[in-house]
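Omission of a single protein chain aside, the complex is shown with its protein chains in their original locations.
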Amino acid sequence: MYDFMFVIFATFALVGGLLMVFHPSIVHSAFALVASLFGVAGLYWTLGADFLGVTQVVLYVSGVTVLLLFAVMLSDKTLGAVSILRCAAMGLVIGPLAMALMVTYRAIDGMVGTEGAALPDPAPTTPAIGDLLLQPEGYLVPFEVASVLLLIVLVGAVTLARPMADRQVSRKTIADRADAEARGDEGASAPQGEGA
Amino acid sequence: MLLDFHVVLVFLITGTLMVCTPLLLGALFRPKNRYPEKDMAYECGMDPEGEAQVRFDMRFYTTALIFIVFEAEIVLMFPWARVYASHPLKGLALVAGLIFGTIVFFGLVFDWAKGDLTWVKTFHHKRRVQG
Partner (left out) sequence: MNETVFYFATTLGKIVVFTHLALILAALMVLGERRISAVMQSRLGPNRVGYGGLLQPIADALKFFFKEDVVPGQVEKVLYILAPAITVIPALLTIAVIPFGPALTIFGTEVPLVIADLDIGILFVFAIASLGVYGVVLAGWASNSRYPLLGGVRSSAQMISYELVLGLSVIGIFMSTGSLRLLDVVAAQQDGVWFAFSQPLGFLLFVICAFAETNRLPFDTPEAETELVAGYHTEYSSMKFAMFFMGEYTAMFVFAALISTLFLGGWDIPFVTAEQLAAWGNWGSLLGFVSFFTKCLCFMFFYIWVRWTIPRFRFDQTMALGWKVGIPAGVANIVATAFILLPPGTL
């Protein structure tokens, strides 16, 4: 059963990843990324990390990718033209580097060369994670620091996004649009001010 | 078993089949009668003009940004909630959760004060400046 799960989810992850890299349309790429990330979540489940898998779905598959999609839809379509060759070159550098890092870590850990041990009967991980988050000698401090990080993200995100929003609104008001149309300016086809 | 994810996978496959069958099977019976009007985007009888995939408002993007942060918060709260009732050090668990929640909540208050949670914000102000 685990083999079966692994094959299906790994296929999801790989095919999604490949599609994401090679598809010419950036929106299609974003959706391929959804499939790929979902495959990774499935791999976590296969390994018995239930909480991690669900977190992967909640945060990456839905959260980050929705954001990505919004970003893509906000941007010019022409942005999609990124050279595949350059990406491939970057991958050729980063991939082996990551691999080397992992192998080094494993070597220090003393696990290189060991045959994949049989999976222990997997147990739910959430209680253990909860306990660790609340242990002063465990991850209590990182847990609290994480909230500060989230706060920084909240403040930073809107602070960075605001100037863009203002620019967008000021450039694309209905008045502007009417002016542009009066001038017969075809290029200034403005987007809808949704909700405005 | 508390990790029945293989069942979920089987379910996923069954569900996909159940969805795809009517879609594909029906194609054998359906009439096909295409003409140019059917090919057009629906705009209440008007001819569509210009690009349909317009760039939409920036607010949606800001909303999605704030959403991710809160989703991360909620996901981190779940293990905490899971062990809260049974935790031996109640006071510690309470204070840890409170501090965590309050700090993130500050972020919401900040965005609220800055007006990013208000859907009709910059528009009127900017318009006056422009006009």
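Which chain is which? They are A and B, in the order written, and residues in each are numbered from 1.
By our rule, contacts are C-beta pairs under 8 Å (C-beta built on N, C-alpha and C of every residue); 3 or more make two chains touch, one makes a residue touch a chain.
Given the structure is predicted, the values throughout are model-derived calculations rather than measurements.
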Give me the visible chains that the unshown chain touches, in label order.
-> A, B
With respect to the chain omitted from the figure, which of A:Met5, A:Met20, A:Val34 or A:Leu154 is a touching residue?
-> A:Val34
Touching the unshown chain, chain A contributes residues 25, 27-28, 31, 34, 50-51, 54, 57-58, 61-63, 66, 69-70, 73, 124, 126, 192, 194-195
For chain B, which residues lie in contact with the unshown chain of the complex?
-> 1-5, 7-8, 10-12, 14-16, 18-20, 22-23, 26-27, 29-34, 38-44, 48, 52-54, 56, 60, 63-64, 66-67, 70-71, 74-75, 77-78, 81-86, 90-91, 94, 97-98, 101, 105, 108, 112, 117-120
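The rule is simple: only the chains that are shown with their structure count from here on.
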Note: chain B sits from chain A at a C-alpha centroid distance in Å of 14
Where on chain A does chain B make contact in their complex?
-> 1-2, 4-5, 8-9, 42, 45-46, 48, 50-51, 53, 55, 58-59, 62-64, 66-67, 70-71, 73-77, 122-124, 126-127, 129-131, 133-134, 136, 140, 143-144, 146-148, 150-151, 153-155, 157-158, 161-162, 164-166, 168-170, 173-176, 189, 191-196
Report the residues of chain B in contact with chain A in the complex, numbered from low to high.
-> 2-3, 5-6, 8-9, 50-51, 53-62, 64-69, 71-73, 75-76, 78-84, 87, 89, 92-93, 96, 99-101, 103-104, 106-108, 110-111, 114, 116, 119-120, 122-123, 126-127, 129-131
